[in-house]
Structure formats: structure tokens, C-alpha cells
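Note that this complex is displayed minus one protein chain, with the remaining chains in position.
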């Protein structure tokens, strides 16, 4: 399969590779909140030698790996309601304190999934806006409003091939101009004041292909 | 000495008796904050059989008696910065939590001193308003704005014989319409929607005498 | 004497009235006071407004309360669960109202309600559908929405240990909404897994001071929602 074919089944990065790539951008000493789904996997791939503290908004700083099957406490869970552990040096706190960490700008990085990201960094990731959908927002709006740096991990296009990086989001917004960097199966893209800028390509992908799969103009100036 | 003489040196209640009288109005189970000075003494005189929990706004619920001389921890103090103890069942907390108890209406009774109380319950107890005075308010404004019931213990008149219960406070206010009941050396007086109402007299004091020492009309209807 | 202990969950919730606003602690099953919720189902109070982060799972606990048509209105941030259609079904049929609040705004509104703060500003939801219709104000060049403190008539909470003054400590991430709901409710009702003597909880580690708590009932071995759901249980 070569670049330019419509199926993306095996081009670019797979989910694990996307998480691995995002993990490279988590610096030593960072306080990090990881969204449910692929973002959660980022923790597994942070390069050795970096000490990173994970925050889960339900009330734990210093979240560790999941417990072994059959182990764990049903009251020690993450924001996705899955069992986790606490590392030495962890702390528990209530929801208002937890969201003070978020709203007050104390968390360095949050990695989230996306339904759409616009060229100015607007994020839509909580609702299709369909009439019969049950709206559910959780902590997404607080995270994007409060965390210093928002990273997005997402497939470049929807399952039906529509671009998720767009001029303007058609889905209800989670926050306006909040995204810093986007990790997709095809590329790493920064949100800049001039628009979306290509930073890195997945192996075998070229800028034209990424542009073709993107719903707004990509800045590729200086790209080799 | 008989009622009506200008010296009040030995008429009415003394400071201990004022504190004793106020203590009668602290019910079993109350959460109470006591101001510095005579109000502090109230705790000694709460009738036996009543369990009262004392809050000190610097961060302790369940304040106990002062430690023996030479005992105590210099970091276990009350709002007057004097050493105290903590009873079994006490709790420490930070200032924002402590004033949440106050502002949120969780404290039942606060007993404070006064420079002036007006007939509608305005309280002045923090500043003379003089140009060279160093203004200092502490928690007084928070307490009167937040605690359910504000009791005042005060001499009926100033050292120079001026009434402290007045039509309208001339000193800067601590809060408007906040006082419920006033315990003076001469009487117990309630703040009602019609004005200050005589509730009880110190031994040997008659209503006319109290009225004479009061800067606004006293309701004495029904008084024997 | 201050003794906030009551003998049974039934007694603890007995005065919850039709139309009351009830905050229910828990994030998922962590901290969910399932025995108190079941007592509220037994009591049958109706037309409740319930504040909880979620809408329960399976057919027990909060989901069962909703399924029993006792809840007229939910205030929550995430009314979806993988294993329950109770809320979605009622919502789609128009039989239950929903006030959707971002999770951090929900927490801060509850904390404000308990702290005597009638309103505050937050950047969360600005420029989104959940910010629509809200008063917007700019501070230092950034827009914020005005949000209001949230209070309740009752709170139902679960904790690990309590004493007769109502001092509480929680278990791990079951702490979540407990301390702030305790502050925001007129009557705070707690089920404790263990009851301690006064002084057995170190004053340095008390999480919720007793001033915020009205009733404590000991439920030594509380049911786990996930276990009940996996067993296919329904309440009542």
C-alpha cells in the first residue's frame, strides 16, 4: 500500500505508536493528566529516566499502574473508573481540591482524545450534538480551560474518512483555542497563531497526503 | 450604693457574671466561636451536662482549655494567639476551610465584644476610625456576616460613661443588623425588629436605670 | 451530649421529603453510599433533585433510585455508564430533567454552596454550549462565566471511619465529593464502615470535621455496586 490510497488501515502510526510519540513530549518532572482511551497508554511509553506524576481528576496525584487482576481496591480508581494504584509519594484529595489543581493552572500537560480540532485550536470532544444523544461532559471542559498545555491524540480522520482537523468545528466545543499540539496516525501538528503547522511525519507519509486528509490549510513551509 | 448613682463600679454584673449569664444561652451541642476578652471566659461557665464544641478561626474545631504553664505547643494557639489544647474529637484545618465554616453558616453562635451596638443590631467593634489608629479587623467581619447567631458581651457604657447601645453607631461598622442579643453589666437585651428589648435585669437594676444608660429607646413593655 | 450516631439507614434518611434536593456522594461506585440510597428507595420520597457526578449503574444504588421514578431532576457532569440504560431511557422519554455541569464547576459550585459563596467566576465552559446564556465577564483580558453556589437539603455520603462528633475520614479515591457535599447540605447523613471512639481519629488527619455532619450510621460491610451489578441484582 502506498501513500495516497484511501484506506488508512496500515499507513502511518498505529495507536501504540501514537502514544509512544506523544510520550516523547512529556518532560521529566511533569504533572500530567491523561484522558481515557489512547491517551492513557502514554504513561507506558514515557522514556526511562523521566519521573512523571500522574493526576487523575477524581482525586489522586501519583497514580500508578493498574493493579494485577483480582488485586486492587474498588475505591481506588481513575477518572475512567478503572482500578489503579498509588505510587509512594501519592496524595488523595477531594474533588474541589482536585479541580483547583486543574483550574488553577497547576497541571502541566493534559493529553486528550478529539472528535474535531480547528485550525485555531478549538477542541470538540464531548458531544455529537445530536438530538437523541445523552450529553455528558465530565471534566473535559475544566481540563482544557485550566491545564497549561493540551495535547491531542487522535486518528487523523474519522472512520468514514472525514477530516478531524478542520477550519471550524461543527460539533459542540469543549473549549476555544485550547490545543497546543496534535498527535495523529499521520503526523505531529502544532497549533500556531498562523494555523496548523506540520511538525513531524509518520514514516512513509508525505506532507501532501497529510494536507489531503486535513480539512484546513496546513503550514508546511520549511518542510523538506 | 443605690441604683441611679453615676458610678457603676459595683452595680450590676461583674465581668465573670456577664460571662456566666451569656453561658446560660449556649445550648447543648452548639458549635461556638468566642472572641478575645470576656467572651473567652464564657467557655468556663457553660452549665454542666452540655457538650459544646469550640471553634477558633485560625484552624481548630474542638478547642480545649489552656495548657498548664510551661506545657503546650507554641503552634497550638487560639485566635488571640494564646496557647490552647485540643479535645479528643478535635480537627485541624487551614484558613480557607475554617472561614468556610464561618461564612457558610455552620457555626451556631459567636460571642464578641463591642464598642457600639445600634438599635437595629449594627455592630462596631474593630476601629475607632481615628486618623492615627492602625486599622486591624481580623476575622470580626467574617464572623458577624457568617455565624447564625451573634451575641455581644460588653459593659453597658464606656469608661467615660457614654452609652455603647446607641441609635446609630458613630464608629466604623463591623456589620449591619448582625447582633441578636447583648449581655451587659446591667441587663440582657435582645435586638428585635422593633428595636432593643429588655429581656433580663442584673440584680438591683431597674428598667429606668438601664434606659438612662442607653443611647436609644429600650422596649420595656410587659416588664414587671 | 453530641452524639450523631443513628441506629439504621432507614432512620437516618427518614425525614427526606418529596421535592428535596439530595446530594449523593461517590464517583462511580467509589464512595457511593449504596445502603443509604436503598433506604431512600424504601422510604419512597419522590420528585427529588439529585446531585451526583453520574447516574448510577445497573439496577442498584443511584440507578435504582432513578428507575424507581423518585428523581425528577439530575444535576451531574457525566450521565452515561457502560452498563446502565436507566437514565438514558427516562431522559429520552422526557421523564427526567438533566442539568449538565462540567465536573470541576460542579465541584466548585458545591464547595461554594458550603462556604457561603453565592457565586464565582470560572473560565470553564466559556465559548461552549454549556456556557451559553451564562453571564460572561472579563478579568485581566480573559473571559469567565458566572457560576452559582449549589446547596442541598440533604447529603448522603459514605466514609471509611467516623466518630460520634461526625468527624470523617475516607478511603482513597472514595473521598471525591464527600467533603464538599458535607459542607453544602443542610442535613448531612453519612454511612461509615467503622465507628471510632473520640480521639481515635488524629485531629491532623480528619478530612471532614464533624461540624459538617449531622448523622452517622455504621454499615460495617457496605455492598459494592460493581459486585451487585455483576450479579445482576436489582433493588428493591
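For reference, chains read A, B and C in written order, and residue numbers begin at 1 within each chain.
Simple rule for what comes next: a contact is a pair of C-beta atoms (placed from the backbone, for glycine too) under 8 Å apart; a residue touches a chain by one contact, two chains touch by 3 or more.
In this text, all values refer to a predicted model and were calculated from it rather than measured experimentally.
Among the chains on display, the ones the left-out chain touches in the entire complex are A, B, C.
The residue touching the chain not shown here, chosen from B:52, B:86 or B:201, is B:86.
Of the candidate positions A:70, A:88 or A:203, contact with the unshown chain belongs to A:88.
Screening A:105, A:129, A:161 or A:204 for touch with the missing chain picks out A:105.
Looking at C:16, C:123 or C:155, the residue that reaches the missing chain in the full complex is C:123. Checked against the full complex, the candidates B:22, B:77 or B:110 give a single residue touching the omitted chain, namely B:77. Contact residues of chain A toward the unshown chain are 28-29, 31, 51, 53, 55, 60-62, 86-93, 96-97, 99-107, 146. Against the chain not shown here, chain B presents residues 56-60, 73-77, 81, 86, 92-96, 98-99, 102-103, 122, 127, 129, 132, 134-142, 145-146, 172-176.
Where chain C meets the chain that is not shown, the touching residues are 108, 112, 115-123, 137, 139-140, 142, 144, 148, 169-170, 172, 203-205.
Going forward, only the chains that are shown with their structure count from here on.
Taken as a graph of touching chains, this assembly is arranged as a line, each chain contacting the next along an open chain of partners. Mean C-alpha position of chain B lies 37 Å from that of chain C.
Annotation for chain C: residues 111 touch two or more other chains. Taken residue by residue, chain B touches two or more other chains at no position, since every residue touches fewer.
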